[in-house]
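Note that one protein chain is taken out, while the other chains of the complex remain in position.
Let's look at subunit A:
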């Protein structure tokens, strides 16, 4: 079986996440993002790749959105309302709640301010969101009879999720954006050991190993404090939700502690609403906030007030959180234009900006930025780059691969150059294949699949008992089932359960697979099966004569005996053996002696794995149906040798026994 992965966006690139996956015959779109650095058709993924005729609903089994950032969900209204996709869309509750707000925000800037047409409308956003099915973490959703999805906590932003996708025995994990270290308001990403065939992970910070969170925070606060102390204004471009809340909590506590009076504003008017979302979705924040919310809600800020455009001419100093985060439009751009020329001021850039945005040019250190043919911004203010953005760094990515125990890794949502480094590191450290496909390039991954079968519980029990009986005590698997004996005699189905098998144990199983069309494949006891279907099991018994040289054997034994006498020890350790040893020279019975030798040899070689029974009366040996005996009737006696008989069903055992017997009876040991 094959899993196919094609990035339509975010292949060797950041922004416009959209990955097409085919698994077990199901087509799934992972994220449906837009690229904020473009104003033309490159803004949206190339959906014509999925279908030239636009029958997206038939082509796709579902769309999964990982979180509310526009580079992950920005193209969704376009895809559903303008391209006509009408199938299932899944996202978490907070994503469903917040996503339309950001979409509407963006739409306003694009359409209302820039006057673009051919863009989705408010109504489009609303009808798009109506089609969304909200999911809970860890809840298994059956998209159809075969396709199952399950969300895991990803940190990053409120409601961000990683998705586990399974069809039959093939599985895949898509991370979206995630972070592996908890921050001030979110916990860290976590996933079960789901052992996916493929892990598709973001790699925004593929080469960075970020320094400690604490020192970055101290650094950030000091810069802000220094700037306002010197009379400068600080602009912090942010998205309304996510990183903004973390920085607000950080600054709020700092202002409180240092007793600062410098005003802090938050633009976009979203503050109240955004914080209300955080209050209602407090379950999605970290443990600390969750456990204290009843007494003090972290999202009720004292120092942070709503921004009003009129404040732009206030003398300052002030700190302004302004949206959007990449300086590509809106309040943040307006403030930046105004404050950029003054070196007293400061802009604190997020760790990453999409190529093509003003933010990315500021980060690149450009001093004169032409925003359009009429305007050039002189960038004199201090530019500080703080990678607060909650993405996993290389260490975090490695950690997640280990946590879920992936068999293959596909890197997306990262710069090509840095992905290469991570890729080779993953391959050497885990010894698993790793891919970084470009947009429109297909990666095919072969999966070895397993077949679900039903195994007879009595067959398992039979083998468990066998293993317990024959193995060394140290290797035995079952704990003593204390509660089985006393209170459960009445129960017929008193079968050992796998609860008694430890994960490290291995139980050797033999049986018969029964394959009947339309019924589950079953593993049964072979005899029972054949009996059930009424098929005669014919018994074939072999009995062969095993000749040996009695004289040579006797001589060899005498030599050995004398050796043993000198050493003062005996290899035959039972009393009976010793008492008989005295008689040996008077009444030499070569057959009996041969049997004794054979018995010792068998005990030594296979006695630990299988029960070797010795009949005291005639010294004959039995191992299951294999029987080794001395001649009994005249005919046999005349021919000489030992007789070895067995049922053909034990042919393999008999072959092994015969070779041991041969060795034991050969005189020149």
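In this section, a contact is a pair of C-beta atoms (placed from the backbone, for glycine too) under 8 Å apart; a residue touches a chain by one contact, two chains touch by 3 or more; residues count from 1.
Note that in this section contacts and distances are computed from a predicted model.
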item	value
Among "Tad3 protein", "NADPH:adrenodoxin oxidoreductase, mitochondrial", "Integrator complex subunit 9" or "tRNA(Adenine34) deaminase", the UniProt name of the subunit that does not appear here	"Integrator complex subunit 9"
Option from A:215, A:428 or A:448 whose C-beta touches the chain left out	A:448
Which residue of A:55, A:144, A:378 or A:543 touches the chain not shown here	A:543
Absent-chain contact - pick from A:313, A:372 or A:517	A:517
Residue among A:82, A:260, A:312 or A:610 touching the omitted chain	A:610
Contact partner of the left-out chain, one of A:193, A:214, A:257 or A:634	A:193
Residues in subunit A touching the chain absent from view	93, 96-97, 100, 129, 134, 136-141, 150, 169, 193-195, 273, 276-277, 279-283, 293-294, 448-458, 460, 463, 466, 481-484, 486-488, 490-503, 505-517, 520-523, 526-527, 529-530, 533, 535-547, 606, 609-610, 644, 648-653, 656, 658
